[in-house]
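A protein chain is absent from this complex, but the other protein chains hold their places.
Residue numbering begins at 1 within each chain, and the chains themselves are lettered A, B and C in the order written.
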Amino acid sequence: MKQELVPIHSFQQLTPEILELTFISDHLAATAQPGQFINIRVDNSFPLLRRPFSIFNIEGNKVSIIFNVIGTGTKVLARKRTGDTIDVLGPCGNHFLSFVDDSFDTALFIGGGIGVAPFPFLTSRYPAGKKVLTYVGGRQKDLIVQKGLRDPRIATDDGSLGFSGTVLDLIKRDLAASPVSRPRFFVCGPTRMMKAVAEYAKEIGASCYASLECDMACGIGLCQGCNIEMAAGDKKYRLVCKDGTIFETQSVKLP
Amino acid sequence: MKQELVPIHSFQQLTPEILELTFISDHLAATAQPGQFINIRVDNSFPLLRRPFSIFNIEGNKVSIIFNVIGTGTKVLARKRTGDTIDVLGPCGNHFLSFVDDSFDTALFIGGGIGVAPFPFLTSRYPAGKKVLTYVGGRQKDLIVQKGLRDPRIATDDGSLGFSGTVLDLIKRDLAASPVSRPRFFVCGPTRMMKAVAEYAKEIGASCYASLECDMACGIGLCQGCNIEMAAGDKKYRLVCKDGTIFETQSVKLP
Amino acid sequence: MIESFKLRDVEFKNRVLVASGTFGYGDEVPDLVDISRLGGIMTKSLSMKPRDGNPNPRITETSSGMLNSIGLANIGVHKFINEKLPALRAFDTRIIANIAASSVEEYCAVLELLDAESGVHGFEINVSCPNVKEGGLSFGTDPALVSRITRELRRRTAKPLIIKLTPNVTHISEFARACEAEGADALSVINTVIGMAVNIHKRTPKIATTTGGLSGPAVKPIALAKVYETVNAVKIPVIGIGGIVTWEDAAEFLIVGASMVQIGTANFINPSTGVTVAEGLKDFCAKNGLSDVGALVRTLQTNKTISVVDSWL
Partner (left out) sequence: MIESFKLRDVEFKNRVLVASGTFGYGDEVPDLVDISRLGGIMTKSLSMKPRDGNPNPRITETSSGMLNSIGLANIGVHKFINEKLPALRAFDTRIIANIAASSVEEYCAVLELLDAESGVHGFEINVSCPNVKEGGLSFGTDPALVSRITRELRRRTAKPLIIKLTPNVTHISEFARACEAEGADALSVINTVIGMAVNIHKRTPKIATTTGGLSGPAVKPIALAKVYETVNAVKIPVIGIGGIVTWEDAAEFLIVGASMVQIGTANFINPSTGVTVAEGLKDFCAKNGLSDVGALVRTLQTNKTISVVDSWL
């Protein structure tokens, strides 16, 4: 883990709502794993705290994130220019590949809205031999990112792109039509969606790993601010930033 | 006086240190007078307070200010782009022309550093018949703005441009060499320089009007935060933003 | 949409007022603000005699806030009545006279003068003033004195009497209860928080009086906590103040339990903040199916399962 000032390489508008920001970091390129995040100080004094972003992809020494402008931090970030530097701390958190083993056959990557962010990087590093189905859901088509994904199946609430309905409805339909052997779900998105997917996984006896989000002050285990309640075990809480962000969904009480 | 969102027309680098920002405002073009200032909210939330800037010039409906990046507010301002809007409140304060009358013959416009800001606008609106001598001083040549001034005589502390020494030394030399009849000094710049000019004016029996600067919370008389102590009279304090910014220097206690 | 709120028989057309000391006497900004769209104006604090106020510098900016030590510069109650009030009477809003004084007697005398005037719709009492007889300690930090001031003023007016509390005390609820017991109609919470800033190059305080009053968004969390403590201590209405810039900020105060709010520092940035906040609250209520802005008041849902003892910071 390192804190560095990195130069912005480029911006790309992936959808009318979603922007990809690419910067140069040898350190992250060499060390980061899919599912990890970086913590960005978007500006010197305002807003105060860093903002966490999933690593969207890494190609060579080019590292990218995606975001939509929803508040102060993302607004400042969107106003940066190529050549500006940003203050990046990372890589932070655990990663998806540590949950990839022989106990399952088919991975389902499920991204909801901006929660699709970690999957392109995961796709590029995923063991070649293992089967993957990729699902992306969102309220409408401007929130659907497909870049870097392999054959994504798409669902939108308003039907403006792909299947009309929730991404879970789409998954259920697909799995009913063509069952997969020993699936494991990897999900990132709004809490409600992750909860629904986790429940469904439990129903069908599949394991499910979710990348959780919460407000973070430090992102590196210093503040104890990002606790998540455990479903069982000796520890009542764990830290999303350090023990996660990825948790087996039955081990935690999703908020 | 009005609060408006105005579009930025252009930026121009006047010196390596000093930037001119031009925006469009019919309101200011129609109402502002030389020596007045505008109060700019450089961004939605940070810094908190508006920042006051002298009106540098007005051509048609194009209004401009000049500034150097010295802190948070000017840093944000310098990062704006053509087409962005800024939140401007003005025109504020009194103006130079109200102190132009028959009681003097020759005006000396004296600008120190960025304090040269009000003089181009004053130059463009100054009664054609009256004589003017323009002086500009600064630490070094990158802080000297000449745009919009008529035959400025220049002094730099380090001699990198024009006369080597303070602007007051230059004025003294010039006036000794070729005395002017019934001068009046109009000065804007660092307090120390304004004090020195005021003292000299007093010595030679000339009147002196200085545009003062101080921290302002509102710029329009609401906060009472910008008081200046009077030298005499029934009122102990007056407000720089409303009763000034221009004061006859013997009427106030310069800080 | 019902926006109004009543204190005694005085109806405020909406729940957004402008705070004392941040809007002059109300006559400074008419061309920038449509004053008839404000719930009311709290005047600059008035004392018996005019006050010059403190030396400069009086203000300095801090992170998301500002410090001030204006020193209650004001024209005095007589000049206010003679020169300002006639114009204010013409405004279609409520004028609440804010009173500052250096003795209980002065509070009473100023209030009596103003109570006789039409166009003064009520009083807000600034108790964050030095008690000259007691060596300059603030009235507002002594519950017995705040009690006494409230009692004496209550006897002298039938108009709404609002006590403005200082946050610079251990338990603001103690002061709130004292005011309620003596018949105050409402409480304004909060005045500024004591703060300080230093110019490290000159090694001097950034404001002439060394310490000053902190206001602006920086203090909003503090103000909300003080309002929360106050509304849980008394039944009389509380007027929330501190760092309000947007209607969302104002909604926080209403949800916590404030019946009205005041805009202070934000007036320096946008003098029409009060108007946009009132509009914003109205729209928010409309979107949420509420027919009265008052329906927001004290709707905070707290986690009752967390006891005080558990809630170590």
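Everything below uses one rule, namely that a contact is a pair of C-beta atoms (placed from the backbone, for glycine too) under 8 Å apart; a residue touches a chain by one contact, two chains touch by 3 or more.
These numbers come from a predicted model, not from an experiment.
Visitor: Among C:24, C:71 or C:237, choose the residue that contacts the chain missing from this document, as touch is defined above.
Guide: Only one of C:24, C:71 or C:237 touches the chain omitted from view, namely C:71.
Visitor: Given the contact definition stated above, which residue among C:32, C:104 or C:300 touches the chain not shown here?
Guide: Residue touching the absent chain, from the options given: C:300.
Visitor: Have a look at C:16, C:38, C:85 or C:100 and name the one touching the chain we're not showing.
Guide: Checking the options C:16, C:38, C:85 or C:100, the one contacting the hidden chain is C:100.
Visitor: Please give every residue of chain A in contact with the chain that is not shown.
Guide: The list for chain A reads 1-3, 41, 45-50, 89, 214-218, 220-229, 235-237, 255.
Visitor: Can you list, in ascending order, the chain C residues touching the missing chain?
Guide: Looking at chain C, the ones touching the missing chain are residues 51, 54-55, 62-65, 67-72, 100, 102, 128-130, 132, 135-136, 141, 168-171, 191-198, 200, 202-205, 208-214, 216-222, 224-225, 228, 243, 248, 251-252, 255-256, 284, 299-303, 306-313.
One rule holds for everything that comes next: only the chains that are shown with their structure count from here on.
Visitor: Based on Cα centres, what is the most central chain?
Guide: Chain C is the most central one.
Visitor: Going by average Cα coordinates, which chain is farthest removed from chain A?
Guide: Ranked by distance of C-alpha centres from chain A, the top chain is B.
Visitor: What is the distance, in whole Å, between the centres of chain A and chain C, each centre taken as the mean of its C-alpha atoms?
Guide: Using C-alpha averages as centres, the distance is 46 Å.
Visitor: Using mean CA coordinates as chain centres, what's the chain A-chain B distance in Å?
Guide: Going by mean C-alpha positions, chain A sits 53 Å from chain B.
Visitor: What positions in chain A touch 2 or more of the other chains?
Guide: Residues 45.
Visitor: If you look at chain C, which of its residues touch at least two other chains?
Guide: Touching at least two other chains: none.
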